[in-house]
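Omission of a single protein chain aside, the complex is shown with its protein chains in their original locations.
For clarity, chains are labelled A and B in written order, and residue numbers in each chain start from 1.
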Amino acid sequence: MIQFQNVTKRFGDFTAIDDLTIGIYEKEFFALLGPSGCGKTTMMRMLAGFETPTEGSIYLAGQDMAPVPPNKRATNMMFQSYALFPHLSIWENIAFGLKREGMAKPQISDRVNEMLRLTRLEKFASRKPHQISGGQRQRVALARSLAKKPKLLLLDEPLGALDKKLRQDTQFELMDIQEKTGTTFVIVTHDQEEAMTVASRVAVMDNGRIIQVATPDRIYETPNSVYVADFIGEVNIIDGIATPNGEESYSVAWKDGQAPLNVKSPSSFSDGQSCHLAIRPEKVTINAEKPTGADNVVEGKILDIAYLGNLSTYHVELPSGAVIKAQSANTRRISRRAFTWEDTVWLSWTATAGVLLAA
Amino acid sequence: MMRRFTLIAIPYLWLLALFLVPFVIVFKISLSDVALARPPYTPHFDWATGIWAFLSELDFENFVFLTQDDLYWKAYLSSLKIAAISTLLTLLVGYPMAYAMARAPQEWRATLMMLVILPFWTSFLIRVYAWMGILSNEGFLNQFLLWTGVISEPLTILNTNTAVYIGIVYTYLPFMILPIYAALERLDESLIEAAEDLGCSRLSAFWLVTIPLSKTGIIAGCFLVFIPVLGEFVIPSLLGGSDTLMIGKVLWEEFFSNRDWPVASAVAVVLLLLLIIPIVLFQRNQQKQQEAEQ
Partner (left out) sequence: MKRMSWFNTVSLTLGFAFLYVPMLILVIYSFNESKLVTVWAGFSTKWYGELMQNEAFLSAAWVTIKVAVISSTIATVLGTMAAYVLVRGGRFMGRTLFSGMIYAPLVMPEVITGLSLLLLFIGIGLDRGVLTIVLAHTTFSMCYVSVVVSSRLVTFDRSLEEAALDLGCSPSEAFRLVTLPIIAPAVISGWLLAFTLSLDDLVIASFTSGPAATTLPIKIYSAVRLGVSPEINALSTLMIAIVTIGVLTASLVNKRQIVRQQREEKEAGRN
């Protein structure tokens, strides 16, 4: 539905968006994920019409959006600060956009009440924004931006101001509302967990470029670069040199004095090409005794244990000095744990556990 | 405890003696009669005859006189009119300036602010005086207009109400700009964007969001101009003409020229009563603003 075509945006010398081409489909929940300053907010503001591309063009349903001012666009935005009008009641805030359309009074009333129901705010209709809680404000902002039935809803860090518990509840609420209304949602966030939870597709951005666009599970399981692997969740990165030793299978030579690692990879590497192996800690198994039949086994000493309640992350130092993180579920009580600091342990993982990435 | 008592007592007594007591005296004299004596009014309080004899000689004669001589109520009405019109004019000049200052790049704002405040530190009298040279018949404004050919005869501006309006707008402009600027600077830019996003044009976003949200600043600025202008003396006396009636000027003349102290005091008491309403409204507005900030 939306097409960015070679879009570049510069502010003076600073390039916020660099030659970006991407499509967003109808009715999807699309997340722009990246650190602050990566250009994700600029992209969103271009969609809303507050910025115009320096080069390239943006199409919404096939129409070039450049000459359309923000107030004439079929997009609505939910602001990071919510931008609720402090002098208007909740009801008037939600009705604001409808009144601008010149909708008849009874229809406005119906629509506002419908939105209040959808966001469970009926009780607060006559309150002013400063008389309700943060979570309620967030829902008012959502109701206000959805009231005009936009084709596209833009959400700028919509949950940034909420505390963690409330944020999780609201994420599911957002997904629910997105499904009910069938609106295309584009969300901007720097919180990878949030993006993974709510979005059907995630675009990871850095320095004005999109690094990878894929579904959350593909982003996590098969990142296309060290940057993406590192940005999303925890990861061990092992540098090495690849040598093909079978179909889609490589032997990776890494630290001196260690046996090469066996890795399967769908992307091909030439003989002697340097590469990075990215392995998630939860895919590394930790054992007190040397396991047999594993594709890769290394020996090390426990340096640190981070106890997270349901999980524990073990920082294991190998003889070469490298540290590999392994995660395991705490299925037993902590006092029965088989190993503790300074213990010698064995780490193992399968050939398909990691992703082999080009350097 | 003793220390706390002194700390409270000193400024308290000072204000009682030099602010409250004088008012009681003004009120008392406003009820007295004019007399050819020093001080020129009767009765004087005398312990010998007692308080009731003293009180029995006080009356509202001076206030009755104020209602009979149409000079006074005309002066009150014309003061109100001049104050209202000049407040509106100051708002019309001040709002765009405050708006532009609040929208100016961050690094300029401190400088612009200083440029607004600077005239406030220079003598009020001098700022009014500056306009005398500009507005007189052979003044710079007339010279300029004659030179450009807009007019062929010099305009009479000095010693008219127009000159008074110009003088008031000029001297009270900072009082209007500062509260409005403070309100506009606090205004979150994303509110304007939200309004545009929801279908407002630039202009309707201004009417529906910017103006209502700077309302407390506008009200504060208007009162800060209106209240002092009502009792203004210097501007009407230097820039206004003999037909410019303002109550501050009347009071001054009543006191210094006619030496009618009781009537002057009565004029002052009525002016004070007139001021109570806007002062109370102003106070309310300030309180509301403070509550909103919390």
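The rule is short, and it goes like this: a contact is a pair of C-beta atoms (placed from the backbone, for glycine too) under 8 Å apart; a residue touches a chain by one contact, two chains touch by 3 or more.
Since this is a predicted model, take the numbers as computed values, not measurements.
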(Q) In the complete complex, the chain left out here touches which of the visible ones? (A) B
Q) In the full complex, which of B:Leu80, B:Ala182 or B:Ile227 touches the chain missing from this view? A) B:Ile227
Q) Which of B:Ala104, B:Ile211 or B:Ala292 sits in contact with the chain that's absent? A) B:Ala104
Q.
On subunit B, where is the contact patch with the chain that was removed from view?
A. 3-4, 7-8, 10-12, 14-16, 18-23, 25-26, 29, 39, 93, 96-97, 99-101, 103-105, 110, 112, 114-119, 121-127, 129-134, 136, 138-140, 143, 170, 173, 227-228, 230-234, 237-238, 248, 251-252, 255, 261, 264-265, 268, 271-272, 275, 279, 282
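Methods note: only the chains that are shown with their structure count from here on.
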Q.
Which stretch or stretches of subunit A touch subunit B in the complex?
A. 48-50, 69-73, 75-77, 79-81, 83, 85-87, 96-97, 100-101, 130, 144-145, 148
**Q.** Complex interface listing, subunit B residues touching subunit A
**A.** 188, 190-191, 193-201, 204, 208-209, 212-213, 215, 292
